[in-house]
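One chain of protein is taken out of this complex; the other chains stay put.
Each chain gets a letter, A, B and C, in the order it is written, and its residues are counted from 1.
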């Protein structure tokens, strides 16, 4: 067993920042990550980090833009925290040596980004995330923070009181991918989940293969609700064959979208008469799919993104890696031809329900980064708002977990404040019923003393791995692929009731199939088959909760579009969707959005660009 | 812990075939350098016959009495094998000089993009110079 | 001319929604769509023909080894046949093989877009990132092996610890003695300077360079091209200041530092991020010499 004050699960931007903050606050902190830190998907972020740095700009404007972008589903206290603290966090990164792009006078450059009223996106070429991830890992090395890399966290060690709000998290159980050893990691003060995105729930995604939403699923099964899972952002410009992302930076610099007829459809077909290509992502994604559905797509699949008119010099200076991406992954030369693009899953606005300090409803359990939902992005995330979220909330969670006094939270967790039960009847049975397969792993150990809880959880994990390895059964790959395909076919940019119901059916079947899952590779050394099998269980749980939310939310808000409900319904739906695991019988409920900020209340406005 | 094992199988497979220009240059330069220092030792050994020669030591050479130095050198130069070896030495030296120049430029950061081309140029030039020198080197051997 | 002309101007035809005759614009679009459809049909037929003509499959020979599984302890090569699709990468082919034929086939991968640096391997005798290597550009059969000069853990997975140790040996973190006064003040950096270090900051720690370098293979303590490049990234960053630069040069001047490099260039050739490694190493050598001469 390993013991530390704070255990951080995940070593992307959020995890690294949390670990640094916890250590600065005096805690003995360790990072446990299934990938070596520099392999985390934060490294793939291209575009930039929003921060109101200049005199002509203000955090209030940033908050206003973010609220508007979120379609008024963000919680104001979290949104304002993000916008107030991101400037100092960005400067902190600069002081840690991050190689930002520069202006003539040597200051950090900023560029315009979709949905922003001021060019406030700081960036480092077209590899902002890479630079940010590496800069922070460097700081971790400098501080000598312990990193357990290639340890896959399987479950959380949480006590089993009836009410999740009474439970406490004492650590995590992890599997050493190199050796097959299972070990408990005891956290004296707290566990911070920073496991990133869940793009692998879908078939066509910009996310990494490792982005299987493990943290979200683990916290969910341990009792922390998932919030606003139906809000999935689809990025309008991904390469059709691989899902590799072409940064919004291209449009920020002046790139233009054309349909097959060579029309600049964002304007010519009136999707966004003011902002055109720079309208927010959901608007552009839907515009593209509409073009394709109406027969104006190229090869009935994609549209063209053209940046040739920017000139070679400017492209090489600011968008060089886009050229490489288009060349290596699609065989297109951005200097001489337009690049093919289509929408792909990109970002999960929802995640583990937390307050603005990263605390979940479970004592000692925190979440930060893409796996968390504070919520700052509401129904739709603005480009360049995720990276600041990592550092602002990573730091907050780290400090809080290390025991720093930070005041009273305004965002509530669990059924603490106002809440209402959902009266939605799903046609299909959801959750884990009729005995649990070998993957059964919902939280809750019988013991009450911390070490006992952890030991019980380790034993359970050992038994589970033993069974997966020893028995005969079907391979997980097929199941995973079924889930991904049904999700991409039915729960993407356009959503309609019948198909969502059918998806729940498909997922039910996949769950049944998963009960027979087995790992055919008997090895304890680097058994990726085993790891992927465990991940697939997580994907299943997430896909289900996501689809439940999508069915229940009968309105069109932000990234969530419903065929039957074509408008935003503020009277009924200014509220968050939550799904609690409830020991295998998922429960859907709602809590109101907080629109009251520090100095003002954000009045829902029409979100037109 | 997994044990490591001998990777002979992979290490050997296609490694040499896939060598890049820079790696061949390195190997050739190494080889030629060693030949040259080896030769320097032999060279001085042979030349030091001049020491006894200066003291008047003589030997019989082609029927007449000659000083040991001249005798040794001229008899060696008379051997075709030695002449051929000398051509080899020239090739080795010329390559080492040309590639050495290339390396000096690389050290100065000049022409790094053309490092492979300059290596091929060294090879070709070495060949050309060697071939062109053969008449001079062989002259008088027969 | 008061009589109506049968021909309409183009403008009015396009705005006239009521017009029951198809407008010129519509005609144009229809025509284009038809042509595009024809084009598509033709291409599809072509594709089908091609596929029928030569069963487009890729042959993959993959290195297999597992220290604890019987039958895999003896290293061997397994052959997989994978249907070829346009734009397919070596990583795609490996994933297909794993998901379809043998779920125990093991390799690291994550981002699929050449940023995580997990999947450097030895493909047809060269160090490559599998996700960034197009099948179409390779000779068949494609031979896939783990990185040379590293200990194999299993199949295509090698031990990276040594590489990480070297990377972390050069104090790979920003250091400076002076920060600007204002709380929200950034340090200034000229565009030229940022440009100078730009390439060096792109390293994704894939270790391809280290694996390709003969010197690193012979001398385990040699820092290796990636770590030296990391040192370069900081030594050349003007924000760190002169004092720190002195310290940086001290580090790379060690016994197993820059002087070990024999300018073989293979690191530069294999780097998937096109970092001019040899150039950076050479520049550091000169900097070190210059620096020492200064105090002579």
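Just so we're on the same page, a contact is a pair of C-beta atoms (placed from the backbone, for glycine too) under 8 Å apart; a residue touches a chain by one contact, two chains touch by 3 or more.
Quick note on the criterion: contacts and distances are computed from a predicted model.
Name of the non-displayed chain as stated in its UniProt record, restricted to "Nitrogen fixation protein NifU", "(NiFe)-hydrogenase-3-type complex Eha, membrane protein EhaH", "Succinate dehydrogenase subunit D" or "Phosphate ABC transporter ATP-binding protein": "Succinate dehydrogenase subunit D". Here is the thing to keep in mind: the chain we left out touches B, C in the whole complex.
Residue in contact with the omitted chain (choice from C:99, C:151 or C:219): C:219. Residues 215, 218-220, 243, 246, 249-250, 253-255, 257-260, 262, 285, 288-289, 291-292, 295-296 are the ones on chain C that touch the missing chain. Interface residues of chain B facing the missing partner chain: 30, 33-34, 36-37, 40-41, 44-45, 47-48, 50-51, 53-55, 67, 69-70, 73-74, 77-78, 86, 90, 93, 97, 100-101, 103-104, 107, 133, 136-137, 139-141.
Note that only the chains that are shown with their structure count from here on.
In whole angstrom, the spacing between the mean C-alpha positions of chain A and chain B is 64. Rounded to whole angstrom, the centroid-to-centroid distance between chain A and chain C, based on C-alpha atoms, equals 24 Å.
Inter-chain spacing, taken between the CA centroids of chain B and chain C, is 41 Å. Across the assembly, chain A contributes residues 525 that each touch 2 or more other chains.
Residue positions 2 of chain B are each in touch with at least two other chains. Chain B contributes residues 2-5, 7, 9-11, 13-15, 17-23, 25-26, 103, 106-109, 112, 115-116 to its touches with chain C in the complex. Residues 63, 65, 67-68, 75, 122, 124-126, 143, 145-146, 148-149, 151-154, 214, 262-266, 269, 276, 278-279, 282-283, 285-286 of chain C touch chain B in their complex. Interface of chain A with chain C (complex): residues 35-36, 38-41, 43-44, 53, 87-88, 91, 94-97, 99-108, 124-125, 127, 129-131, 134-135, 138-139, 141-142, 178, 208-210, 241-245, 260-261, 295, 299, 324-325, 328-331, 475, 477, 481, 519-529.
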